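Since the structure comes first, as structure tokens, the remarks are kept for the end.
The complex appears here minus one protein chain, its other protein chains still in place.
Each chain gets a letter, A, B and C, in the order it is written, and its residues are counted from 1.
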Amino acid sequence: MPIINVSSTLEYNVATPTTFVFSVVPAETSHQRILQENLVLSPDLDYEWLNVGKENMRNIRLQANPGSFQLDYQATVELSPDVDHAPMIDEVSYQTLPAEVLDYLNPSRYCESDRLALFAQKEFGAHLTGYSRVEAICDWVHNQVDYVSGSTDASSSACDVLINRAGVCRDFAHTSIALCRALGIPARYISGYAVDLQPPDFHGFFEAYLQGKWYMFDATRMAPLSGFVRIGLGRDAADASFATIVGSATLENMQVSAVVDAGSTGNEAPNDAISTS
Amino acid sequence: MPIINVSSTLEYNVATPTTFVFSVVPAETSHQRILQENLVLSPDLDYEWLNVGKENMRNIRLQANPGSFQLDYQATVELSPDVDHAPMIDEVSYQTLPAEVLDYLNPSRYCESDRLALFAQKEFGAHLTGYSRVEAICDWVHNQVDYVSGSTDASSSACDVLINRAGVCRDFAHTSIALCRALGIPARYISGYAVDLQPPDFHGFFEAYLQGKWYMFDATRMAPLSGFVRIGLGRDAADASFATIVGSATLENMQVSAVVDAGSTGNEAPNDAISTS
Amino acid sequence: MPIINVSSTLEYNVATPTTFVFSVVPAETSHQRILQENLVLSPDLDYEWLNVGKENMRNIRLQANPGSFQLDYQATVELSPDVDHAPMIDEVSYQTLPAEVLDYLNPSRYCESDRLALFAQKEFGAHLTGYSRVEAICDWVHNQVDYVSGSTDASSSACDVLINRAGVCRDFAHTSIALCRALGIPARYISGYAVDLQPPDFHGFFEAYLQGKWYMFDATRMAPLSGFVRIGLGRDAADASFATIVGSATLENMQVSAVVDAGSTGNEAPNDAISTS
Partner (left out) sequence: MPIINVSSTLEYNVATPTTFVFSVVPAETSHQRILQENLVLSPDLDYEWLNVGKENMRNIRLQANPGSFQLDYQATVELSPDVDHAPMIDEVSYQTLPAEVLDYLNPSRYCESDRLALFAQKEFGAHLTGYSRVEAICDWVHNQVDYVSGSTDASSSACDVLINRAGVCRDFAHTSIALCRALGIPARYISGYAVDLQPPDFHGFFEAYLQGKWYMFDATRMAPLSGFVRIGLGRDAADASFATIVGSATLENMQVSAVVDAGSTGNEAPNDAISTS
């Protein structure tokens, strides 16, 4: 039962009256309990909690006037993931998938799975199934795509990354998600905090729906899955921006951290499959 | 209060055991009442009702064995849309949009609104607002894009259509949706039946969120809005396929119809804005 | 010294006065001698020989009036390719490439080599060089891309094919060319006739510049290289259409054939590298 301290500081220079929606607060689920949290806005603006999308995302909406504006959020989160034996976890056939996961088979802005049916079949169609197949996808993405800061931008999609072979965490997630969906495996994007991420930043990873649960995966292999704290989720990063800004504001400073307070993470055994959904 | 008879017949040659999800049944809403309906499957297979996505989509899932398979659906639907005075309908500012419509501002597979901010601003940013602005988008799409059967395929997106300037109903909807979202107006894709559509077929159109309601629009201008019967909705056509097929089956025959049984449609006045959501 | 009979018949229904440029006549080179040829136009229109691009392309330009129009071309061609020992053929370093081949390193409409540097390096960068490396590219394209008639259209490029993993001969050539250029190997598109092609049609393949010569390759592996008769060449298929039509005309019938008249083709040994340039 690791306990994790997360925090984020976002400082903006606001040029015109601007509406912000922040997605920096961990979701509250049966596997992820907020023991304590603290939100400070400077200046001390009114804000509103928004539940955008499904699954207990807790976003913050506020309007800031011109000048300096800073958000400081800090929380202590207790994680109690399910840990299952990966080799036993199989895929769910299309005729028995629950209705609420079917949307996560559809192509989305950054995950054009509709174009990748033959690709996925040729690369991952032959032998494996279930958890092992998603792992094979992560291995492939990890090996075939270089992690290069600045190599992609806000319009880069899985197909772009499969051609350019470079990207950052959201691109690794998008590419993996697109390949999963192309094989009939529901997959969704997760934004969150990650213990031990270097350099410290928000993180993007994904979950695949297997045998009745959403299991976590991360093709970047940059941090242990057991230290991931979920903030938002959606079809892809379009649904889980850390900050949406309508108006005019410049990010002046950003600091993100996630450290183990008690218990431990990063000690998942080779065959541990981790689910928090 | 028009009453509309809709029907669809879909006949397949099934090659291997195949799972189908059909989205051909009208949604039941406070504005759209199913007076009577009849579903016949030949052979008489077991099926399951699926509520995919939100908003009362009623999909049918079944598994068919090799051989011939036919679905016949027929319903009588009473429509009671809200009719508002279009020139009075304004946009909702970002800081007051309800949480449940925010997803419809995000770019999606076929509506890359993230790329179109400058485009939309240059073409539609200057004068209009609200219902009139969405109408201006529909006018532009109607005039700048040719309706050409076969000019696009299942991977064509709004950006493709803006370049190629040709498409079919789903492309007209995608392009309009993308431009709305790029201007901060939530927009979503609707699949349905349409009275007077020539040639008869399923139809794809869209809704924009204005002043607290979802209003219907159709840049194809091929049929009267007041004769539209909603089946499904979603971010774009990826969420609202008439048939999703996992396995191997060939569509041998398709017949779709929508005719007025009583009351009338198509008589919306120039300034009528129609909402059924 | 195989001698090959080639012929093509193209029949059009012309709707308005239309200008045609046909590229169906074999090039005359030191390795490809036209022993006899015959061109019949019905009706018997005036035409002009055009040398488009470099390298002895002999195109035919004419203007046809509304009505039926047919071109029949037939020729006997003697091929005398250079046959070299493939394993000995190396790449030419950038600092010694002749000026006239440098354009064939640049990306072109259907061969976006500028995007594929990392891709090509990861897939083909490690061990091989020279002829063997181009062969490895052809093997990869042959195995990873399905030959599917109708899977692509006139706007499909190498990057599309690398995602969709399906195409026809021009797509196989474009993909191979793009990967060669991304590795610094000049490559160009060739249109031509091919003995034993099934079904009979015009063919598209490519040449790579190695050790001072342009060597032929064909990732489709559908016909023997030694039975290829070159018509046109260029950066990609945009430069080598069999017919360019400005006006309005419909192709009603097309017949293409290439058969061995004397000598033999298709007997290249495993290590034969064939050059006709």
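Some points to look at:
As a working rule, contacts are C-beta pairs under 8 Å (C-beta built on N, C-alpha and C of every residue); 3 or more make two chains touch, one makes a residue touch a chain.
None of the values given here were measured: they were computed from a predicted structure.
Of the chains on view, those touched by the hidden chain across the whole complex are B, C. The residue from B:Ala99, B:Ala166, B:Met222 or B:Val246 that touches the chain not shown here is B:Ala166. Set against the missing chain, the residues C:Ala15, C:Leu102 or C:Leu251 yield one that touches it, C:Leu102. Residue C:Arg115 is the one among C:Arg115, C:Arg133, C:Arg165 or C:Arg188 that touches the chain not shown. Residue in contact with the omitted chain (choice from C:Ile3, C:Ile34, C:Leu50 or C:Val148): C:Leu50. Looking at chain C, the residues touching the absent chain are 19, 21, 50-53, 59, 61, 63, 93-95, 99, 102-103, 106-109, 111-112, 114-115, 154-155, 184, 234-235, 238-239, 246.
For chain B, the residues in touch with the chain missing from this view are 112, 115-116, 118-119, 122, 144, 146, 159, 162-166.
The rule is short, and it goes like this: only the chains that are shown with their structure count from here on.
If you draw each protein chain as a dot and join the dots that touch, you get a simple line with two loose ends. Rounded to whole angstrom, the centroid-to-centroid distance between chain B and chain C, based on C-alpha atoms, equals 45 Å.
Note: centroid distance chain A to chain B, computed from Cα atoms, is 30 Å.
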